[in-house]
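With one protein chain held back, the other chains of the complex are shown just where they sit.
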Amino acid sequence: MHRLSVMVNGVRHEQDVPSHRTLFQLLREDLDLAGTKDACRQGVCGSCTVLVDGVPMRSCLALAVRCQGKHVTTVEGLETGGKIAPLQQAFIDEGAVQCGYCTPGMLIMATALLDANPAPTEGEVRAALIGNLCRCTGYAPIVRAVLAAAKNRHPPSAPSSSRAP
Amino acid sequence: MNDQTPAALARQFRYVGKPVLRGESIDKVTGRWVYGADLVLPGMLHAKVLRSPYPHARILSVDTRRAREFPGVRAVVTGADVPYLFGSAVRDEPFLARGKVRYAGEPVAAVAAVSEEIAREAINLIDVEYEELPGVFDPLVAMRPGSPILHEDLATYQMEGAYDRYPGTNIVGHTKVRRGDVVQGFLDSDFVYEDVFTTQYVQHCSMEGHVSAAQVASDGSVTVWSSCQSPYNFLRDLSNALGLPYNMVRIIVTGVGGAFGAKMYLRTEPLAVALAMRTQGKPVKYAHTRDEEFIGAVVKHPAHLTFKTGVKRDGRIVARKITAVFNTGGYADAGPQVARNSAFSGTGPYRIPNVWIDSYCVYTNNPIGGAFRGFGVPQATWAHESQMDMIAHRLGLDPVGIRMRNLFDLGDSTITGEVLYTSVGVKDTLRRAVEVSGYGTPLPASDDPKIARGRGLATMHKLTNTPTNSTAIVKMHQDGTINLLCSSVELGQGVNTVYRQIVAERLGIPIERIRIGAADTHYTPYDQSTSGSRSVFHMGNAMLLAAGDLAQKLCALASPLVGVPVDRLLFRDGGVEEPGSDKFLSAKEIIERSFGARGSTVQGEGRFAPTGTRPPDKETGQTPRMSAFWMYATHVADVEVDLETGKVKVLKIVAAHDAGTIINPEGAVGQIEGGVVQGLGATLCEEMLVSDGIVTNPSFAEYKIPTTMDVPEIVTVLVEAPHADGPYGAKGLSEPALAPTAPAIANAIFNATGARITSLPITPEKVLQALKRVTP
Partner (left out) sequence: MSLPRFDYHAPKTIGEAVALRQQFGDDALVMAGGLTAMILLRERLVSPRVVLSLSDVAALRRIDANGGLTIGAMVTHSEVARSEAVASLAPLLREACGHVGSPAIRNMGTLGGNISHADSASDPAPALLALNAEAVIAGPGGERRVPLDQFFRGTLTTAINGDELLAALFVPRSAAGTHSRFMKFTATSAEAFATVTVAMSIVCDGANVCTEARIGLGSVAPTPLRARAAEDLLRGRKLTRESIAAAAAAAAACTDPSSNGQGSAEYRREMTGVWVRRLLGDIAGL
C-alpha cells in the first residue's frame, strides 16, 4: 500500500492505494468521477485522457502511485463555479457531440492544446486530436468547435504549465 | 460547408427545419451522461466469460469446480445449465455453447464475482476439454454439399420470420427476387457483362462496447439494463427464449455510446441473465473488453456478389442476375434480414424489367455477422455502382449519363413491384452532387508525375424495415410542460431532439417545455427498434399522432369550460381556441380548471404503423409496398493516387442526400459526415483479419479506424423530396451515407489510373497490383 496524495480537479485527495491501481481506477472507482471513459485499455482510443500537471496522458496506462503530488484534471474539472467552459459550450453549439463517448477525451486534449497554443490552425487542431478516436461525427464539428473556442479567446485552465500537448 | 435548399430556408416553421441544439449535450460535455459502461447498481457483481479458442469443436467436458470454490465468486454457468436458444430471425444461438462451439470466441462458461479482478482469475480456473472438428470458413465452400455442417438441428429451430432455410446444409436464409424473364432479357441485350465483387469483415467500433446488467427477482421476473438500440426486440427475444410472459421481462436502456447496428439484438444480455438467475437477486454486470468486441460481438457480413447485367448499347439496363452470398459466421443473428434487405435493394435505384436475385445467408465457423449500418445495402451498392462505371467505360458512355438513363422517376416501379408514389429525389441527388462537386470537369493534374488524380461518383437507394410499428405518449403535466415517452433510443444520432421539435411544432409549445427520457419497457410504449433509419419517420409520426391525440383531449376538456362544441375547437400555440372568436385557453389553464387541486396529467397516445404494406411473395419477392419509404444519395469523390505506393488520398467527398424534409439540419449533416467517414474507413483502411476463424487483429492498435488526419473535406447537400406520409415530409437518413463512398472512390481511382479494384478494402497494395495489371 502507498499513501497517495494527489490533487484532482483542484481538490486534494489522500488515500491508500495498492501498487497495481491505475489512475483510471482511482478516478472512476475511488473518486466517483465517471466522466473519463475506457474504450480500449491500450491507450489508442484516447477516451481515458486526463491532464496530469496540465499534460495530457492516458489514465488507463498510468499507475495511481505515479501521480504522487501531482495535479490531475478530468472533464469534471473543466467547469468552474457551476459554469461550463467556453470550449464545452462550443462543442454543444457546433454539434460536436453525438453519442458523446469520445467527448471527455476530446475536451481534455483540446483544453491542453488551447492552453499551449491559443490560436491553432485547423491542421494543428487535427494533429493534436489524432489520438482521440470518434466513430460518430467524422471529426469536422469537433475541429470546428475547438477553432470556435480559440476565437473566443479560451482562458488557460488551472493549474497549467506551458507544455505542448 | 453545407448547402441548404431554398425550400428549407424559406420554411415558416418555428422548429422543424431548424438546427435546434440537443438537450443532452450539456450532460455529455460535463461527463455526467450515464452510459451502460458507467452503470453502478447496489450489490452489483461483475461477469467474465470464458470463450472457445477453436472455431469448430465438440465440448467434451467443462470442469468449473475450482472456479466455483474461488473466494469472491458468486455464480458460474455453462451451456449445460442454461438450455435456452435466442435469435432474431432464427432461434439458433444458445446463451452459452451447448455440445459444441461454432466460432472461435463463442462463450463456453461465465462467472459472476464481487470484482472484475476475481471474475477474471476464476475464469482461468475453468477447464474445458474440446475435440476439434473440421471447420469451414469460406461461405462459397460452406454452401456446397460435403462441407462440415454447423447446425445439425437447423430444422428444429424456431423461426422468427419468413426465411427459407435448408436443413442439412449451411444455408440459413435465402431471399429471391424474380421479375420478368432474365433469360430473354439477356438475349435482348446488346451486351452482357458478369463481374464479381467482394467486401470484407468490418467492425462497428462504437467507442462504448456492449454492456448490460441483469437482475432476477424472487418471482423470476427479469430486469435488464442495456446499452442497446431496441428494448422491445430484447424483451421479445428474451421472453421467448426464457418462456416468460412479456410483462415479466423489463428492459431499461442506459445511455448509449454508439451502436451502428451492433446493439440491435441480444449479445451480453443472455450471459448476464444466466448468471443473475443464480445470484439470489444480486445484479450482474457484463461489459465486453475491446478484444471481446472484435471476437465476441457481431460484425458486418462479408459478401460475395456476382452481378450479371445485360444492357443495350445506349446503356439501358435490360436484365440483371445477382447471386449474393453473405457470410454470417457461427450463428444467424440478423444475417437472414441482411441478405434479404440486400436483395430487395440489390440492383440499385434503377428501372430494370428483368431481374433474378438469389441472396444467401450462410453459416461458417467465423465471427457472427449481424446488423451493421446499412444492413446489406453497402455491400450491394459496392457492387452495383462499381459495375455501373465498368459498363459505362466498356460502352464508351459517361457515368452520369448512363445513370440518368436508368434512374428512377416518380411513378416508376421497383424490382419488387412497388410503384414509387412519393419522394423520389435520386436524380436530384445526382444532379446536385455533380453540380456542387464540378464532377464534369477533371481535376487539375498534379505537378508530381507520380500522383494521378481522378473523380468518381456513386448513387444508391435504401429501404427501411417494413412493416414496423412505433408508439409514443405525450404526457402533459398540470403546469403545461410535457414529458415524451417512447422506446426510441438516442444513440447520438439526434432523435430525441427531433421528437421534441416535432411535438413543439405540432402543439405550438416552446420546445424548452418538452423533455424526453430514456426507454424503459415498463413505462415507455412499443417501438420496434432504433434501426434501419426508421425512427424519424415511424416514431416521428407516432409523436405527431400522440400530440394530436393530446390536443384532441385538451379540446374535449376545454369544451365545457368555454361553452363551445368540441368540433369547433382547435389546439394551436399551446392552447385551445375557437377560430374566429377571441376564446383561448392555455393548456395549463385547461388542466387546472378541469382538475383543480386534485391534479392530473393528460396523455396523448399515438401508434404509427405504415399502411398498405404486404409481405413480399416468398418466391418472387414482389409486393405492392416493400418499404414505408426509400432513401437516396449520390456521392462524388475526388482522389489522388500515388502510382508508386498505391496509396489513395481522398481530397473531397460531396454527399448529396434525399432524406425527405430535414427536421434538424445540424443533426442531418452530422449523420452524413459521420457516415461518410465510417464508410471511408471501410473503403480504405479497415479490415478484420480472420484466418481459419481466428481474428488476428482484435484491437484498435491493429484494426485502424479513421483519425482526424484521415478525413477529407466533406460537403453535404440536403436534397429535400418531401414524403407524402412522413412527419412534415421527413424520411430517414443515417444509413445511406455509409454506402456510396466506397464505389465512388473506386470509380475515382479508375478515372485517375485505369485500375479497377473490385474487392474491399482498397488497400495501397491492391491498388499497386491493379496498376501493374493496367500498365505491365
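So that you can tell them apart, the chains are marked A and B in the order they are listed, and the count of residues begins at 1 in each.
In this section, contacts are C-beta pairs under 8 Å (C-beta built on N, C-alpha and C of every residue); 3 or more make two chains touch, one makes a residue touch a chain.
Everything quoted here is computed from the prediction, not taken from an experiment.
Listed by label, the shown chains that the missing chain touches in the whole complex are A, B. Note on the undisplayed chain: of the listed residues B:103, B:307, B:571 or B:703, the one touching it is B:703. Residue-level contact of chain B with the missing chain is found at 115-117, 120, 644-645, 647, 681, 684-687, 689, 696-697, 701-707, 709-710, 763-765, 768.
Although one chain is not drawn, its touching partners on chain A can still be listed: residues 2, 18-20, 22, 24-25, 38, 41-43, 46, 49, 55-58, 60-63, 65-66, 109, 127-128, 130-132, 163-165.
The criterion applied here is as follows: only the chains that are shown with their structure count from here on.
Taken in their complex, chain A has these residues touching chain B: 33-42, 44-45, 47, 74-76, 78-79, 84, 88-89, 91-93, 95, 97-104, 107, 125-127, 129-143.
Residues 19, 21-22, 24-26, 28-35, 37-38, 204-209, 255-260, 289-290, 491-494, 666-667, 669-670, 673-678, 699-701, 705-709, 711, 714 of chain B are the ones touching chain A in the complex.
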